[in-house]
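Left out: one protein chain. Kept in place: all the others.
After this line comes chain A, so read on.
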Amino acid sequence: MKPDKIDQLYFSDVNEPIKFDRREFLKKLGGGIIVVFCIGKLSLLDGWGKNEAVDELNFNAYLRVKENGRVNCYTGKIEMGQGIITSLAQVLAEELEVPISSVDMIMGDTDLCPYDAGTWGSLTTRFADPVIRAAAAEARETLLNLAAEKLHINEDQLTIKEGVIFDINNPSKKITYAEITKGKKIVKTLTKKPEIKKAKDFKIIGTPIISTDALAKVTGKAQYSGDIKLPGMVYATVVRPTVYGAKKLKVDASALSDFEGVALIEDGDLVAVVHTSLETANKAAKKVKVIWDAPKATSNTDSIFQYLEDQITESSVFKEAGDLLIGKQISIRIIDGKYYDGYKAHAPMETHSATCYFEGDKLIIWASTQTPFGLRDQLVNALHTSTEKVQVKQIFTGGGFGGKIYNKQAIEAALISKSCGKPVQLVWSRKEEFMYDRFRPAAVMNVTSGVDNKGKLTLWDFDIYCAGTRGTSLFYGIENNRTRMFNEKNVRGDSHTNSLNNVSVHPFGTGAWRAPGNNSTTFARESHIDVTAHKIGIDPLEFRLNNLNHKNMTATLKLAAENFGWKKPKKEGHGYGIALGEDAGTCVAIIAEVFVNKNTGEVQPIRVVCAQDMGQVVNPLGATVQTEGGITMGLGYALFEEVEFNGGNLKTRNFKNYEITKFSKTPEITCIFRDKMDSKPEGGGEPAIICVGGAIANAVFDACGARVNRMPITPERILNELNKT
């Protein structure tokens, strides 16, 4: 499947490796067999690892079979709960014929790993897996070669099991990887596609593997960036304004004289205090009086939608076909709809954290980040230093979801450390996390649909404000259609970016939120498809099947409907809802059952069936856990989550006023994957979540007749709709 244009633009410019001289990496490494490769543009387009010869020193990942037989895989990707520490090791172990336990993943360390643009976009499995497999296959070929030489046996007489190569006819004639690599240093570049295994020969790919980091995480040994303690370290607390975007006018720190050992740090708008005791730093920071110049509020939680429509007048056509006028003429029904989605927080359980120190003039930092290399470059800028003078180290990240790619906390920590000359730890409070999150932007979607007398969609006019176009390519066959994107001026591609040079239309920072934009637009499309089906009195499943123009999506929907039992009778107050969507190359069909209490408007999710076509599923357990997680998280944005604000004054400050999904609201979840072991893998971390809003909205309507077109679908909004009818 060729990525569509926007995907191409989006991925190629974030993931293209920057050309650095990588020779030094290789020099620093010890012996063994090293295969360097590139996870990037070429693998994106071809689906499988393939690089030009000129890319020899342009790799962005490599693996090394060490002289002790263990295998290291170095990649700039990071682990934040999405399970790639396991699945990447898994594909490597498969091709290299070693047990997964002998693979060590070295991730996101900017001194040890080659450049990588960041961990997001469900890119890792799609693009890293094929290349890592190819590299492992290359290493395997090299090892076989050497073994044949050493054992004086023809290569095709050799076989491998668990890192030991032996003679098929005489298993006592054998040699281990460790023995082969001892004293050797062979560097190979992956320039052609080596022979990789067929699905029928898989031993590890496709089998469920428990997360390799689980032991560290259940024993409390897994370290996150706020868990590092350095000798002489001080804790930093930043003094914040109450309004986002406020500029510092005046600082009065006279009250700090009451606190022994406290130091005040000022660097531009950054005001902070440090102390060897965390609580003293917190207390002292409260006593620092800063006068801020705060921007005026121009919108609030409710006025924002009209504000966005008023402010953004420019649009560009993303896709169009046929003629909207003709579409109107041939439709027997034309249906308009308006859909809204409020701001959402990422709200990872780990707030943004960083610990750092200077070794001479070199900064060493651990940070909760999805972009270690991006952070390194930001730090180089902020500290006016050079790339070799900054090292971002490998560490676990306590959830990211797209929110940990901006790294504000780490830059603050580094500046503070530089200023006070001591190792520094900065862990944002929950309130800071809610203020400086880069929220999923509020979005408005206007739709006009038309149908003919056979129940075929004849018209689709889709205007999107601030949600981008990711996943909006139509998989329904509609001859006359247009999708337009209204966006902040001068913002290209996806709208999750904050405006580039102009002032943002959003009152606070916005950014990428798990499957950026696609949650909002899928909610709008799938709600409207349902509305249209109901208007002409056709069952929503039948209507979709009748209008789909996408083989994989049709098959995925059928799979979901069968497993769900769409025709099963419903209990009183229960409703079923479907939503379809496409993200990161994966087709998703979700069917949800909810119960709605008509008196209180409260929604109880009962069960969710999610069918996906994600190509090859490397770790079915990991993919299931990711899908369940996405659906559970998605219920939050669908039902509860809404950032409340007046301008840059965020009223949402903690989990008391930002409700996320909890135990009691989690339904029974069934995940099904289409069996496609011979295809290439598609995205797994994001896709499922996009369908939750639509499926829930449609199920709520089915249960009680309330069509809520603004997320979250709160009890109040449901009761409002019920009162209208």
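A few notes on this one:
Throughout what follows, contacts are C-beta pairs under 8 Å (C-beta built on N, C-alpha and C of every residue); 3 or more make two chains touch, one makes a residue touch a chain; residues count from 1.
As a working rule, contacts and distances are computed from a predicted model.
UniProt records the chain missing from this view under the protein name "Carbon-monoxide dehydrogenase small subunit", selected from "Peptide/nickel transport system ATP-binding protein", "ABC transporter permease", "Methyltransferase" or "Carbon-monoxide dehydrogenase small subunit". Within the complete assembly, A:229 is the residue of A:152, A:229 or A:384 that touches the hidden chain. Summary of contacts with the chain left out: across A:220, A:268, A:537 or A:569, the touching residue is A:220. Only one of A:149, A:195 or A:279 touches the chain withheld from this view, namely A:279. Within the full complex, the residue among A:74, A:307, A:340 or A:396 touching the omitted chain is A:396.
When the omitted chain is restored, the residue from A:430, A:574 or A:598 that touches it is A:430.
Within the complete assembly, residues 80-83, 210-211, 213-224, 226-227, 229, 235, 277-279, 347-351, 396-401, 427, 429-430, 621-622, 625-626, 628-633, 654-656, 660-664, 666, 668-669 of chain A touch the chain that is not shown.
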